[in-house]
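Showing just some of the chains, left in place.
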């Protein structure tokens, strides 16, 4: 892991530097307003219908009749209004949202579950499109990027393995061997989000191609169509008992899966290099959405605290509750500033130089948000873990984030090493 | 709340006192060995069959054909071997297990989900039987205690309400009014564990009978048969998304439910008094089972830590993991000693005098155990929240305990007030 | 306490707002560079001589011969270079540093103990001058502000009382009664920083003048010359055993102290109003200096961690140390952004509207910094609490800050109330 990137002395020591300007740009502001309006006027009403259809549907592992249709109507509306693929800078001109501006918009997207998908800005498709856009061949772009950009298909990113500590990416054990003109892939993967979705047609799979190369050159990323023989979904993995049907977090097996030699991305042994492309912005996006959840939890904590009484006082004024509320507010503001600064660092320094910032916020935000949600739960009593508030589901989602895209411990290792190596 | 009971100077300051002898009694030891043997030889094989039947059953809100039958076989075997109702001291002689001995046995019962029920020692029946035994009339005992003691029926305890902060028991809003010779009950309750079980025939319901009496004399507890007209189950409450079918934690409504005047327990306005009977031992039992879960989580943490490697070292030796393991061990031993001392305090001082000890362990054990399980989850990565380990379910169960039988905050209030009032 | 000032919805929700621009202004940059250069070239060499003189001096409660002279030389140099009183905007034009720019400079001032005093920017004189400048009469300004601005005398701020919880300012018990044309003051105060300094000539004293007025109108602030009969220094208060001679934190008694009626500031009953003037900027200044200490502690932690070995590894790579280092870095960056944002809020919204931000950082920074210093101590072993590192003194100073200018709890109360009242 090469993290000898950023001297600790760069942290905040150039007071006039652009890095410290965390304002959204004027040019992006109309888009933010448009997105907000679109969510309120189009996405939210559509969601009501979408979930109503789902609720009446028996077979949890398919979409209900009509469900995808109402979504498509909204997607077409988004496309027509230009609210489409804005996560991705223009391929030729480079024009588009910078990370800071996108962070502000991501906070809005995080407020409605279907907002991102409606505007074709949802994970893991965003990361997959970004990778294809940057390193794909013209043929790969034609075949997979185009329908993804059109919102016609969806995709999966296939990284984590059940059998090894894949927090150390060097442990990846799924093998791809070149036999003639084909890669032959064997291995087991799990927590593959969205692989249960019938619209999911293509996967980017992290594999070990070159076991004898230096540690950071052994891995590659390969495009594997879902319908390739030998690709098998063993079943859904649960998140605290939920299976998130019908998209699911799938447990998958690859048995002698054969794809053409050309399906490799960028080239053999360049798997890690590609990871650098995708990880920064996706994590920022996750973090902003998580802060949105922390805000929601604080809202609920205050609301409950002011509407219930016990022992003669409102709950908010009982015991340490008001201090918990204060601490939640302080941590939320601190997290928001940190994520904005990390986004700005990516814009100003580039993803590579900014990676310590990204690790800082990835290690900080889900852990602190879990604590805030947990306290919101506590003030609700049993209602806090029931289906009557979103708190229990928010908790399990954010708890999941403490491993997804690298566990907290690995991000602390990145930040810690940067400190000790740069003196 | 009268907690001016125990001077803080009594805490551990009489070094030779019996309170400090935390040994199980010799006389109870054979029972412990018998229970252990019975769990291994009878309960565990039965559980395998029981859960296999459940797994193949479609209608989640009924038991599978044959499921209750295999349980009955084991119950009869327990009864025949004298492993039955041992939670309850003999009504006439007072002979039976003391709380300390029962605590050691409870730790064993906690290791197999069906062990308690097989030996007729499962909540909330135990508390309900204890109450009926102590304050029931001969008629109440004949009608409800007898079949409960025989394991023929089950019961529910109906306390918590969705509409108020019922951590302050004075807030109970469900009304019972005496109309002629009948109590007429109206109100809403939730998280009524076991009320979905078809064998559940009787409830003890906490109600407000005397709104004009002093605050601690307004409540009563009334026996209500499940099949009384006006009793309605609105649906199951979830615990982090689980509904725990078929027994469930039910949301219930009482509409003009009429029961005979004699169904009141002990008398009008004595609801709080009855609560004192039931709460001590049940909480000790919960705490010992929870410590069993903390032990299990630590086992899994160590096992995972020693079987996986990352960055060239076993996970257990990576970063702060070994310190987390040490801290878990220290907290587990401290919790165990505290619960044993609380049990001993109940034996030596009586439930009333020991209530500060009970509050201390109720505030301490679930919170610390949640942290231990959470760290065990973290070292497992995504597997920790999946269906492949018991950790996720253990977490949600123990998290629930931080409200059940009084939220942590109320127990800290009891302990804190005892400190400030006894000087 | 009127804190119904700022809607929670203002927190970060206007992404393009100037509030989010945390850059130092271009115009202030030359001053920052000048201050840095002056500290290195003038203050630091002077400090060496100053402390050498102190070390050889027996009478701890006086300055050593020559000590004040070397300081005066440096002060005159600062004045000549224009590095003087820059904490204070121009009385007529309002020109001067804004809070954000001053925050960046305060971080520099915090690095050398005598830097602030050399440039006449040291507490509590800064707050006192600010108050006199804004609310003083022409006579008061002539008599006290002028020599303070010239650095000829020093001053004290006399607020905290030993006999009451003065975190609730309404508890102030020191009485001032108008007798004829004079205020007659009686009471006891403590932790009066700098009152032992022979150059300290004037105090601003918080007193109760109007016990029958509404709670927030009972207090006044009065100018009391040090040499007024009845003013008595009872002795120095310690901070973890240190007396900070010769300036000290004094325990004082006021017995029938008489000052002219005109010595009241702004008017009777306006004591709280004056407090609003002084508290914001001072706290920001404290916080920036504290972050400087956190940085220094992290430096020492890393340095020690990389220069010592145990059990075959560098300390930094042993156990959880690297994670502690990472967490320290993350918290430091978060604190810095928060303090800068609070400073900016004062510039953009005004002190009154920004007070929730000030309370947020005052509650956040000293507590988190104490933890960071404590971990730096731990990695040093016994050396960490010895005279061989600055860590022990840094710890006690920052621990002190958790009460000074309002204890953490009161600031959390301000933040918490703002949350619950603004919905």
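We call the chains A, B and C, going by the order they appear; numbering starts again at 1 in every chain.
Everything that follows uses one rule, which is that a contact is a pair of C-beta atoms (placed from the backbone, for glycine too) under 8 Å apart; a residue touches a chain by one contact, two chains touch by 3 or more.
What you see is a predicted model, and the numbers here were worked out from it, not measured in a lab.
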Given 3 visible subunits, total identical subunits the whole complex contains: 4
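The rule is simple: only the chains that are shown with their structure count from here on.
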Pairwise touch network: line, ring, star, complete, or other: complete
Interface composition of copies chain B and chain C: same or different, split at half: same
Central subunit by CA centre of mass proxy: A
Centre-to-centre distance between chain B and chain A (centres being mean Cα positions), rounded to whole Å: 40
Centre-to-centre distance between chain C and chain B (centres being mean Cα positions), rounded to whole Å: 53
For chain C, residues contacting two or more additional chains: 322-323
Contact footprint of chain B on chain A as seen in their complex: 160, 162, 164-168, 171, 190-191, 237-242, 308-311, 315, 318-319, 377-378, 381-388, 392-393, 395-396, 399-400, 402-404, 407-409, 412-413
Chain C-touching residues of chain A, taken from the complex the two chains share: 8, 11-12, 15-18, 20-26, 29, 32, 104, 298-299, 302-303, 305-306, 316, 322-323, 325-327, 329-330, 332-338, 340-341, 360, 363-364, 409, 411-417, 419-420, 423
In the complex, chain B residues that touch chain C: 319-320, 322-323
